[in-house]
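In this view, the complex is presented without one of its protein chains, the others remaining in place.
All chains are identified by letter, namely A and B, in their written order; residue positions are counted from 1 within each chain.
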Amino acid sequence: MLRFIVRRLLQAIPTLIVLSILIFAWLRALPGGPATAMLGDRWTPEREAQLNAALGLDQPIWVQYWKFLGRAITGDFGNSTVTGLPVIEEIGRGFTATVELSFFAMVVAIGLGIPLGYLAARYRGRLLDNLTVVSTLIGVAVPVFFLGFLAKWVFSSQLGILPPSGRQDVEINSTSVTGFVTLDGLLTREFDATIDGLVHLLMPALVLATIPMAVIVRITRASVLDVLDEDFVRTAESKGLGTATIRRRHVLRNALLPVSTTIGLQTGLLLAGAVLTEKVFVWGGLGSLLAEAIELKDYPRLQALILLAAVVYVVVNLLVDISYAIIDPRVRVGR
Amino acid sequence: MALLEVRDLSVVFGRKRQKPFTAVDGVSFSVAAGQTVGLVGESGCGKSVTSLAIMGLLPKRGVRVSGSVTFDGTELLTLSDKQLRDRRGRDLGMVFQDPLTSLNPVIPIGLQVTEVLRRHRGLDHKKAQAEATELLNKVGIPDPNRRLSEYPHQLSGGMRQRALIAIALACQPRLLIADEPTTALDVTIQAQILNLLKELVAGTDTALIMITHDLGVVAGLCDEVNVLYAGRVVERAARHELFADPRHPYTHGLLGSIPRLDSARSAKLAPITGSVADNIPWADGCAFAPRCPNALQGCVEQPPELETQDTRLLRCYNPVLPATTAAKEG
Partner (left out) sequence: MTPKLLQRRRERIDELADAGDAGVSLAKDALRRMRANPVAITGAIIVALFVVLAILAPFLAPKDPRTQYAELKNQLTPESIPGPMPGFLLGSDQYGYDLFSRLLVGAQQTLIVGVLATLIGVAVGCTLGGLAGAFGGWVDTALMRFTDILLSFPSILLAISVAALFAETNQWTVIIAVSMVAIPVFARLLRGAMLAQRHSDHVLAATALGVRRRTVVFRHILPNALTPVIVQATLTLATSIIDAAALSFLGLGDPDPSRAEWGLMLAESQQFIEVKPELAFLPAAAIIIVALGFTLLGESLREALDPKKRR
């Protein structure tokens, strides 16, 4: 088991190195070089030379990469060209907002997705199944940002029952401990802050959850259908076990193996998905930072965020592989 | 009275808007306590469906089961799901064909044995564990204590089948159904498993239904053999009688397609021509007629009935002559 983890960890290293080279090269691939792109309308030859020196762009390329890597490992991605603040500081602040949003989105996606997928499989071909399958297909076909706007329009503009944007009402004056609005409210016993946080979370979390949920429903359904056909389910039936035991121990336990992989992959994708949702709801997390960086051509920030998202994705993949080996005894011994 | 009475059992598959398919077509047979009965036939002859119908394991949607299956005087086909679950695993045990896919890959062998003990015998965890060790030992799995915590993929094919047998026999069922228990195993392991089954039921009251396409399996094991073709019994006889003197052309063909040590060197293997695809429906005559070397015009006009001939049951208008007569004529 330990050997498997170590091997898998070692395998991730080349991926991360190539990833860093790509992202390093990406910034250099900007037309006219990064300095020109960053300066935009303010471009003058002197300013460009000045910025090139400041960014170390006048040095040989491999020195630049080496320095970039060294700084990246210590979390130094330079300063945002818009705010002038260190990028890492901005990311730190946006991080909690995004994690909180992603967490609730994933709770919704898993909490609704697995039961729905399971029920659809059990009542295969009936109304519930058909409705579920069709809604998952629609769920994937709707552009996330439009869904967000639609929800905002209906629940905030028309009905006026949910806040249109942000994480917290301006009138709530809560103490920040962890940076997670809902958790802080519980810790400091300012329960109104927690409730306010949840109310603000409701729409964005649901919108962000649609795609992972649709995927989880479909994988769960397909997987349960596969397992129901398996010989060992028939063996379990031949033992005269109760239906509850068969479902829990023999069907779900096997059916959830592929689902767990999907959950992991979808979690890795959330940070990217958050770009659209956060922009719609002015969430102020990493997604908002990324959207803003695109608009304002804030390349240091963009570079750091893309690297972060890719690294998160690789790490999550790694964790999924390892947890899969823990759940599925066949993988553990096979390698 | 027999332990298991199957009378006029029919199983028809077919969903709405689909042509129904009759897998089992009025099969009757009985099994007495301690007896071993074979159901033999090619794949698709209805032998496995028969066993699943007895166990109540056929899917509920799209399947119609009719006739009667009485076990120790109780009608099984009309039992509620709950009552059936109480009997399965306790009174009726079943061993399946492929031991790898028939065991749950993600839970340890031990739990798969103990869950049936705890369900039907109400043992607590500790006692069930001890009993499971005992069972694995009984079916010839070495080092049973260690095996309990292992997963199916860690066992060899033969060991897995032994574990499945242990599960089926855990509650000392009065009837054990073995559905092609050796087909998925290596030839050398096959004999071991058959011997094990034989030993386990010998001298006990446990009845065994052996389902196989392999007459060789039947030869060493069964007291009585039912030969099935296209969902119907075509010949039933005691083991020795059947092997010494197969009367139905199909049985004869099955035996003729097995090489034998005692046949003349010049004798060639005689495979049965054609395939099940050539069958005609029983309503139009004998389903085997298109492949039958002995077929007469009458065979495709009126289906033959299962009738007593000497000491056996036979469904044929023009059976193969008894060996003694044939020898005289030859």
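By our rule, contacts are C-beta pairs under 8 Å (C-beta built on N, C-alpha and C of every residue); 3 or more make two chains touch, one makes a residue touch a chain.
Everything numeric in this text was worked out from a predicted model, so none of it was measured.
Engineer: Specify the shown partners of the omitted chain in the complete complex.
Structural biologist: If we consider the entire complex, the absent chain touches A.
Engineer: Which is it among A:P163, A:G273 or A:P300 that touches the chain not included here?
Structural biologist: Considering the complete complex, A:G273 is the one touching the chain left out.
Engineer: Pick from A:I5, A:V142 or A:I327: which residue touches the chain that isn't shown?
Structural biologist: For the chain that is not drawn, the touching residue is A:V142.
Engineer: Using the definition of touch stated at the top, determine which of A:V18, A:L187 or A:V282 touches the missing chain.
Structural biologist: Only one of A:V18, A:L187 or A:V282 touches the chain omitted from view, namely A:V18.
Engineer: Can you name the residues of subunit A that touch the chain not displayed here?
Structural biologist: 14-15, 18-19, 22, 26, 29-32, 37, 137-138, 140-146, 149-150, 153, 157, 268-269, 271-273, 275-276, 279, 290-291, 294-295, 297, 302, 306, 309-310, 313-314, 317
The definition used in the following text is that only the chains that are shown with their structure count from here on.
Engineer: Could you grab the centroid distance between subunit A and subunit B? Build each centroid from C-alpha atoms only and quote it in angstrom.
Structural biologist: Once rounded, the distance between the two centres reads 54 Å.
Engineer: In the complex formed with subunit B, which residues of subunit A make contact?
Structural biologist: So the residues of subunit A touching subunit B come out as 230-232, 234-242, 245, 249-250, 253-254, 257, 327-330, 333-334.
Engineer: Taking the complex as given, what residues does subunit B use to touch subunit A?
Structural biologist: 55, 57, 84-90, 92-94, 96, 98, 101-107, 111, 115-116, 119-120, 151, 153-154, 164, 167-168
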